[in-house]
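Every protein chain but one is kept in place in this view of the complex.
Lettered A and B in written order, each chain numbered from 1.
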């Protein structure tokens, strides 16, 4: 069966994921000194961007973000909270990290399930699960004119927990074992991996540098010329 | 009824909006020292990007930008004009502002109407009206590697006039009063609000800073680390 959760439960968990992702977008906007509309736009893009990309790719248009009023109101709620309470919210960065990891876990699960419902292969569904979980944050960083955290070496790993969660869901689909309890376990797995990565500063390796000094100098250069 | 304007009038006004938005993209490209193809690409992205996003989201593919030759030729015309006459065009910045505000007014109206024609709710249609009016400028700034004007505190408000225009159209749809005269009034409302914002330097508030000195320092930092 295709519906992994009680629809009502899925809906509320989805909104929770959007809410915490939107908080992270709004906080970045505050630190970049954006005005209140910039905060709202960055919150909405962060919370809804990953799902919007997934829905456009699989042909589920208009996307859920534009057909459900709750999807629209949730980033606004995040904006209002951050606008008035951002010093408090910043102080509870650890709590935000926990919620963000929860959003990651839930989005990689629902992204994978929805992609498979629309006929994609299991491999493609796993990739779209990752894109759903990571896409909003990438858009957030691009709009704020920063290198996406997802790509940076000096940030804790984000892709691995999402890929583990998505792959677990793909296995559940393959073995016809998609049930609320099993999919929630997959979400919890991604959630815990992300928390562990943050706790122990797990980072992914960079390319093997035979000429690392030279490469670092080049990386610091303003050019990035590929010689192309 | 769904067609707000005489189709021919709507088409010409649409092209006028694309034309003035493309001018703003081409001017930014000139100032960033791009070559003639960079100017053309940035002009096309600025003029067509908002409508392209709207059409992909509502499933109106292929988008109008790829089915109407006029949509293709208009940004090229802007490119040619700016390429040869840009010192003159820069001197008439005030005129460009007026045309840009006119484009804003018209795009938020047509964006809202088209989204509603494709079955979106009034709230979603208002959001897509804003996205249609602001999307091209955001893409322009992202490609030019700048923080989008839409988000920045030190720019006059852009979202409010577009939201007022889109919301006015939503009210017209709700009360079944979509007629050329009323929709043109909504466009004029957004247009005038934007002109007033420019004239009196209306800016939107930033988040309430209890620790504003610290926050400003952080905002200037190269990191933008969310602590995530």
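Methods note: a contact is a pair of C-beta atoms (placed from the backbone, for glycine too) under 8 Å apart; a residue touches a chain by one contact, two chains touch by 3 or more.
Please read these numbers as outputs of a predicted model, since none were measured by experiment.
Peer 1: Please identify which residue in B:56, B:77 or B:122 touches the non-displayed chain.
Peer 2: B:56
Peer 1: Among A:22, A:45 or A:58, which residue is in contact with the omitted chain in the full complex?
Peer 2: From the options A:22, A:45 or A:58, the contact with the absent chain belongs to A:58.
Peer 1: Touch as defined at the start, partner being the missing chain; which of A:73, A:88, A:177 or A:204 qualifies?
Peer 2: The one listed residue touching the chain not shown is A:204.
Peer 1: For the chain that got dropped from the picture, name the residues of chain B it touches.
Peer 2: 24, 27-39, 41-42, 52, 56, 59, 61-63, 66-67, 69, 72, 82-84, 86-87, 93, 96-97, 100, 142-146, 149, 198
Peer 1: Can you list where chain A touches the absent chain?
Peer 2: 56-59, 115, 118-121, 123-124, 127-128, 138, 142, 145-148, 150-153, 157-160, 203-211, 215-216, 218-219, 224, 226-228
Throughout what follows, only the chains that are shown with their structure count from here on.
Peer 1: Provide the C-alpha centroid distance between chain A and chain B, rounded to the nearest whole angstrom.
Peer 2: The separation of the two C-alpha centroids amounts to 28 Å.
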